[in-house]
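Have a look at the structure that comes next, please.
Complex shown without one protein chain; remaining protein chains in place.
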Amino acid sequence: MTNSVRADGRSNGQMRPVTIERGWSSQAEGSALISFGNTRVLCTASFTPGVPRWLKGQGTGWVTAEYSMLPRSTNERMQRESVRGKIGGRTHEISRLIGRSLRAVIDTKVLGENTIVIDCDVLQADGGTRTASITGAYVALADAIEWGRSAGFIAKKAVPLKDSVAAVSVGIVDGVAMSDLAYVEDSRAETDMNVVVTGSGDFIEVQGTAEGAPFKREELDSLLDLALVSARELTVLQGSTLAQALTEGR
Amino acid sequence: MTNSVRADGRSNGQMRPVTIERGWSSQAEGSALISFGNTRVLCTASFTPGVPRWLKGQGTGWVTAEYSMLPRSTNERMQRESVRGKIGGRTHEISRLIGRSLRAVIDTKVLGENTIVIDCDVLQADGGTRTASITGAYVALADAIEWGRSAGFIAKKAVPLKDSVAAVSVGIVDGVAMSDLAYVEDSRAETDMNVVVTGSGDFIEVQGTAEGAPFKREELDSLLDLALVSARELTVLQGSTLAQALTEGR
Amino acid sequence: MTNSVRADGRSNGQMRPVTIERGWSSQAEGSALISFGNTRVLCTASFTPGVPRWLKGQGTGWVTAEYSMLPRSTNERMQRESVRGKIGGRTHEISRLIGRSLRAVIDTKVLGENTIVIDCDVLQADGGTRTASITGAYVALADAIEWGRSAGFIAKKAVPLKDSVAAVSVGIVDGVAMSDLAYVEDSRAETDMNVVVTGSGDFIEVQGTAEGAPFKREELDSLLDLALVSARELTVLQGSTLAQALTEGR
Amino acid sequence: MTNSVRADGRSNGQMRPVTIERGWSSQAEGSALISFGNTRVLCTASFTPGVPRWLKGQGTGWVTAEYSMLPRSTNERMQRESVRGKIGGRTHEISRLIGRSLRAVIDTKVLGENTIVIDCDVLQADGGTRTASITGAYVALADAIEWGRSAGFIAKKAVPLKDSVAAVSVGIVDGVAMSDLAYVEDSRAETDMNVVVTGSGDFIEVQGTAEGAPFKREELDSLLDLALVSARELTVLQGSTLAQALTEGR
Amino acid sequence: MTNSVRADGRSNGQMRPVTIERGWSSQAEGSALISFGNTRVLCTASFTPGVPRWLKGQGTGWVTAEYSMLPRSTNERMQRESVRGKIGGRTHEISRLIGRSLRAVIDTKVLGENTIVIDCDVLQADGGTRTASITGAYVALADAIEWGRSAGFIAKKAVPLKDSVAAVSVGIVDGVAMSDLAYVEDSRAETDMNVVVTGSGDFIEVQGTAEGAPFKREELDSLLDLALVSARELTVLQGSTLAQALTEGR
Partner (left out) sequence: MTNSVRADGRSNGQMRPVTIERGWSSQAEGSALISFGNTRVLCTASFTPGVPRWLKGQGTGWVTAEYSMLPRSTNERMQRESVRGKIGGRTHEISRLIGRSLRAVIDTKVLGENTIVIDCDVLQADGGTRTASITGAYVALADAIEWGRSAGFIAKKAVPLKDSVAAVSVGIVDGVAMSDLAYVEDSRAETDMNVVVTGSGDFIEVQGTAEGAPFKREELDSLLDLALVSARELTVLQGSTLAQALTEGR
């Protein structure tokens, strides 16, 4: 695999600058404004004691997620889904993916009968919105759990989070595997893969799609290699972000 | 009218700190992230050459607006309107108000056959979201018009904007008229009034509502007095913001 | 302000002929078919013991309103909102306005745990449908309350109505302030204002909108003057209508 | 079949008092407010030159109908279909029935490329709303056609109406066949039948339904006998109504 | 009435080949894949102990039906109703007809507080889908009741079914009455009639519609004659099908 020059000068395995502004919202129990380059997603976590009716009395909590894009987060304005009166397939798909990814690292028995709803609203989109959402959502989720602990809804010593979770998109562009595709790269990719990885380096979700030609086993392998490296970087950033004292917000 | 002490120490006629971050979005033709205290609204203006079918061939442009709140912009999470499958009455009402307010200061003949859609998305809500939206939307609109001029869709010497527009909420709380109500004040107000004012100090819209007891003519008069003073402050801030060179964004 | 001649020969401060046919419906607990000239609205009040679940046990009642236009109430047929599958912004706005106006004169504690739903269906539209709706709705509401009393759901000596309520539209047409605009006047008005007034002459709602040029403080004042005069006439008519024995209907 | 005494003293074959207030609306091209006893339906006919896209260039016109009930036309208030966001099966069924019934007496070739939409809005319901709708709709339709002729959209000598149409409900109550069932009768009927008949006495639609026990061939025959007699009375009334000069309305 | 030759060589009173594949589904409590010639409908009956909330505690059961067509059951592909976001009038009408027809032969008191939902999904359509649905639904319903008995939800000796039910379409094509119209015949029929008949030969529903010219009393009579003969054939087939032991499925 040659090291082609990317539009923004990155090497193939290099992510765009990633920043996490923790505690952005003064309303939510946990929140993070995350950027992967020009992609910016506001992730909020809403903690509510109690669970939906169908879960009551089973001693387990509930974590779910909703994803949405602002109409002018993209280069051309999109119609709002509230105006269309229905949610599109892509939105549904990504909301479900974020929810599954977070549930994979949470022990809902330990969470107890509490509900956490994660909202990922894309303020600006330049590729990788679903992977940035998952990565930021984890930070908001962790803070909401701490909020629940300090408010007495979760036991002092309970540890509902079994691991951390981060996600990265990788793809093959002009025959070369690359990490964290920006929009211009993504739209030209032959193969596009979203990989959700735990802090321990295991897979939660692997979604590879041939956009052009079908892909071969070796290509899949090299994409997974790249993804694991980038995911590790995100894990480290999440950890250092959460290690600081949270002063802003509630 | 006595000068009661407000929760945040403001005097009755004093607004909360107002900031306008112009050019926040790198995608939209015009944008502003405006804050009235803890209320934060992202306003984007999307410029498209051409008009909807029903306006074609008449030589006039079209300006419209959509307002929405993020689900966790508020103290308790609200269900998304896209999930409910319909837009609520309050959202409709505010979108229409913003659109009317902006159209009142634009000469659509001079704009020519171009369309500008304003999106006001409330990222955080603490009272006054509709008045912050109108005030920020004007800045985004002005930049989108400049974009249209530099892109050649609007003639070099054409001036589609006839005036500027700003808005402020005023109300009677505990018998006292106050400007720019925060959420805790708004929810206790006996009378709530939203006033949309041009840079020249004339009215575009006056909407006064008795939340508790009906209000008297003198009360209405004192509210209008306060509103005109605050609106003038916003007009000055809009002017100074737009007077600077726009470096960020597109 | 000169006294221009209006299309139907009225003076500027003169309303169109107003009639109230009380007890039009033999099904509803209260009803009125009200006409402001060619504008005709059927107002019904439905009384039900009990309140929605979220209000139970608080000892307070609930009053709400829904407004709608028949598809051929207007000069050109409109599509039904039931066929479009959603309620438009204007309908929402007016329904909410009617509801707020009625709740402003009712003491829901005294009403007790009873629900009254007001339906205002425009059979024919010629301007002023929302103000006719509010004015007629008050009559239907008053009769529904009497029904509730005679049926034993409201105590013999309880007086839930604190005042009466009426509404009128005023506007500036060709630079002249006029009362009770007909459709042809309304569509040419520079400024359009709907004013909701109690029987005592205080304001419940003031909604003024610049349709063309922004309006000045003096114009606003002259519109309010006209509105208060017309509202008083409506108050008198409501009173005399309700003073008669109700023989028709239930 | 014995001649039982009905609640309102009618004989079994006798209809309730039927009145037709032609030209009720000053907006619509044709209109009629029809009453079958306490059942009152406002029928308007909207005439528009031209046809829907899928019919263009074929030289034939289009006639369609929509039926709806006001929320408090009934004894207990029903939720609006616009609020529910969808049209119920019963509404659909009746709208389709009215449309088919009218199209059966119109020669759309002679009508030419013109569209007539009939709206039947039930203001008060006491059984027989669909048959009253059809009977009143015919009068509104006939006037709309005359309007089209006088406006020059239909040729002077063209006769689009091939016949008149009226409808009546009949049913078996307590083993006895009766005509024009009121609500209290209808809800107790073992068999309910709606019959749509031309002025010449032929059938356009026969819809018989066993509400309780299945019905026998002889019962069906006696119901059809009654229906033909009542339909003839309606035909005579329609004729005399349309024979008068139309002075009111447009 | 002459005996014209039909497209497929049938005589006027002759049905197409009818087959019933009982127990087609291994999931449903009762099921039948029924064919009337090329028309094929999958009927399933879902048995659930208990009734909807509004029926609870009254000791009566509930039977309802839903009809739907696969998008390519027809000659040209139709849009799915789930994609359109609403159910069309024709679908509603037929679902209601099937439900009424089945309820007419069931004693819901004897059924007890149990719910049976019948789904009729048209896999291939060639005329007569609603009559095939009713005829097949009866077989599925009968098996679901047996399932409920063997599962102990219905008492051993209880007989909820009072009779059997079958349906057939008849019509006048080129002036001749014919039974069981195929699509090409149906689309040319002057009069179209659907007749639902009990095993005892009484009527549950008679729906005759003039598609072209209105029809006369004698024509109606000859159509009913044909319908009763064909319905008898279907009753016999249903009986012999249900007389066999059910080996397949659950």
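Order of writing sets the labels: A, B, C, D and E. Residues in every chain begin at 1.
The rule is short, and it goes like this: a contact is a pair of C-beta atoms (placed from the backbone, for glycine too) under 8 Å apart; a residue touches a chain by one contact, two chains touch by 3 or more.
Note that this is a predicted model, so its numbers are computed, not measured.
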item	value
Visible chains in contact with the missing one	A, E
Candidate in contact with the missing chain, chosen from A:D8, A:D174 or A:D202	A:D202
Absent-chain contact - pick from E:E21, E:D107, E:D121 or E:D163	E:D121
Residue in contact with the excluded chain [from A:W62, A:Y138, A:F153 or A:F215]	A:F215
Residue ranges of chain E at the interface with the undisplayed chain	25-28, 31, 38, 42, 44, 46, 48, 66, 68, 70-75, 77, 80-87, 91, 117, 119, 121, 123-125
Touching residues (missing chain, whole complex) on chain A	86-90, 92-93, 95-96, 100, 104, 163, 198, 200, 202-210, 213-217, 220, 224
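One rule holds for everything that comes next: only the chains that are shown with their structure count from here on.
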item	value
Chains touching both chain B and chain E	none
Whole-Å separation of chain centres (CA-atom averages), chain A against chain C	51
For chain D paired with chain E, centre-to-centre distance based on mean C-alpha positions, whole Å	29
Residue list for chain D, restricted to those that touch at least two other chains	85-87
Arrangement of touching chains [line / ring / star / complete / other]	line
